[in-house]
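The other protein chains are all here in position, but one chain of the complex has been omitted.
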Amino acid sequence: MDFATFLIQCLNAMQYGLLLFLVASGLTLIFGIMGVINLAHGSFYMIGAYMAYALAPVVGAAFGGEFFSTMVAGLVLSVILGYVLEWAFFSYLYEREHLQQVLMTYGLILVFEELRSLLVGDDVHGVTVPDFLNGTLPLNDVMTYPVYRLFISGVCLLIAAAKWFVFTRTRLGMMIRAGTNNREMVQSLGIDITFLYRVVFAMGVALAVFAGMIAAPVSSVYPNMGNAVLIICFVVVVIGGIGSIKGALVAALLIGIVDTFGKVLVPQAAGVLVYVLMALILLWRPNGLFKD
Amino acid sequence: MRHPSSFVVTVFGLLALWPVVASSYGVDLVAKIMIYALLALSLELLVGSTGLVCFGQAAFFGIGAYAALLLAPADGSAPSLLISLLSAVVLAGVYALAVGALSLRTQGVYFIMVTLAFSQMAYYVVHDTPLGGGTDGIYMYVKPALGWIDLDQPMHLYGFIWFSLLLGYVFLTQLLRSPFGRALAGIRVNEQRMKATGFSTYPYKLAAFTLSGAIAGWAGYLFAIKDGFVNPELLSWHLSGAVLVMIILGGLGHMRGALIGAFAFALLQELFQSEAVFGSYAKHWHLGLGMAIIACVAFMPHGLVALPKQFRERLIGRSTHPKNTHTKEEAA
Partner (left out) sequence: MSAQILLRGKNLTRRWGGLVAVNNVSLDLARGSVHAVIGTNGAGKSTLINLLSGEFPPSSGEVELLGQDISQWPQPRRARAGLGRSYQRNTIYPSFTVLENCRLSAQAQHQQAWKFWRNAEADPVTQHIGHDAAVRVGLGDVLQRQAGFLSHGQKRQLEIAMCLATAPQVLLLDEPLAGMGAEETERMLTLLQELKQDHAILLVEHDMDAVFRIADCITVMVNGNVIASGTPDEVRNNPDVRSAYLGDH
């Protein structure tokens, strides 16, 4: 493998890893703060991708300037969706055992997949990259790299930084972190914990939906895309370690590397390699790479 | 051993008589349900009796199924049923041992995630590599044989499946009554306390996990010889989810809950897939099933087995449950 190809694969690995981190961070946010394991998290990713496909013509006709307005419309819709879902469904899961949460959110996956099937059908779709991001960056005299993929990586990093800022430097972040440790205490301080949880859940949903939206041009839009992402997210969380954001980032990048280079070097075993990685890490560190 | 309960006699008696009254479609359907019931029993050992929520049971089921085909003799002769079955069960058990050894070092939600991940790993092995024949699956051309048992005959096959289910049920209910089973029950309620009392809990959990995987492999083997065909979807996590639904639908903590749940789930599936009831929406049966799952878990968390009790409590207006989610355990 020459250097340019190697560089391309590295950039691909980084892009995939950062995208995974974006989705996984939504999952761990909801689990870490409300203690709910949400199997339907992958479905939000799927919803994001389908939104990118289905909303674009609608938004474009109404507002013009397709790409960014679709993003904004999608984000607004996802926050509303998250808010309503938390109120109608997820708030009832906080007190339940993990098994019940797993099964109820599993039922939710089935519901989401079928609703998608009823509303938008089962076909595979592509989403076009907006013109202004459609260029390529030259790497050497022969190879180039798509700007859009760099855009994805950049956006993911930006969001990760923004999340870090909100959590460590703002009052909202402080309230959220306090809410994790002691729900009653936070309530007695006059903070509306119900509203707080709703906000956090909406944030988690928005992260997954947004990831699906920006990934759509690269991964295309197809049924069951959410499920594959969900399970890889679980692997990210397991490898990264209990409650560790740093671990999730490292794990996501590791998986990005193993998966990307695996597809190139050992295409037949590519799907399995990520799990082999997980098995090896569990052998060495049963609680994941970093503990909270 | 205790005398068999009336439940066991009734259910297995009815199942034995079923082929006399049913059409060949009905016989095939019940044979399939009995196989899923055996799978559900294996999961009940883990989830209901030991408190280990495993989301990867399909892997062991699928390995048992694939073993039935992959270990058939190359010359095309009929393999011996005993050897063939034994190999399938051992293979599934070995994978369970490996997965268990790694995943039992994690707890709670992480255990659920890890078991799901390892199940996906097995799925990708058969899906992507030539080992499993890829997405097309593999066909079985010659069924195993043992003496006068000819599995090509539907009655023999039905009888063998019926016998396997009975064996599994009797074995597991006895296991739960044994000291090993009591230890598992203690681990489910309070593992820390068990350790403080002197039980090394990891070997117990690993043994339960391996045994559960082996029995799931047996069920998978039966599936393969019944349909004569295997494909990667047998290891799909949707099957793992379905089995979990079965046991919670029937009622955790009871082996008979697993049986009841398997039948109830199969009936639900038939209902939602039936065009007579849902017309053209029948192909979207996942929607109805998903909503039914949510409703069942939300409103009937103790399952069908506990319905009479739940009903009685509603009428009396007080709880007969002590401070815990399960009532006094009955092994059967």
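Every chain is named by a letter (A and B) in the order it is written, and numbering of its residues begins at 1.
We adopt the following convention: a residue touches a chain if its C-beta (ideal position, glycine included) is under 8 Å from a C-beta of that chain, and two chains touch if they have at least 3 such contacts.
Keep in mind that what you see is a predicted model, and the values were worked out from it rather than measured.
Note that the undisplayed chain, when the full complex is considered, contacts B. Contact with the undisplayed chain is limited, among B:110, B:204, B:237 or B:285, to B:204.
Among B:19, B:62, B:133 or B:181, the one in contact with the hidden chain is B:181.
For chain B, the residues touching the absent chain in the complete assembly are 1-2, 171, 174-175, 177-183, 185-186, 189-190, 192-193, 195-201, 204, 207, 322-324, 326-329.
In this section, only the chains that are shown with their structure count from here on.
Taking each chain's centre as the average of its CA atoms, chain A and chain B sit 32 Å apart.
By the touch criterion stated above, chain A contacts chain B in their complex at residues 31, 37, 92, 96-100, 102-104, 106-111, 113-115, 117-118, 227, 231, 234-235, 237-238, 242, 268-272, 275-276, 278-279, 282-283, 286-288.
Contact residues of chain B toward chain A in the complex are 47, 53, 55, 102-103, 105-106, 108-110, 112-114, 116-118, 120-121, 124-125, 127-130, 237, 241, 244-245, 248, 284, 286-287, 289-294, 297-298, 301, 325.
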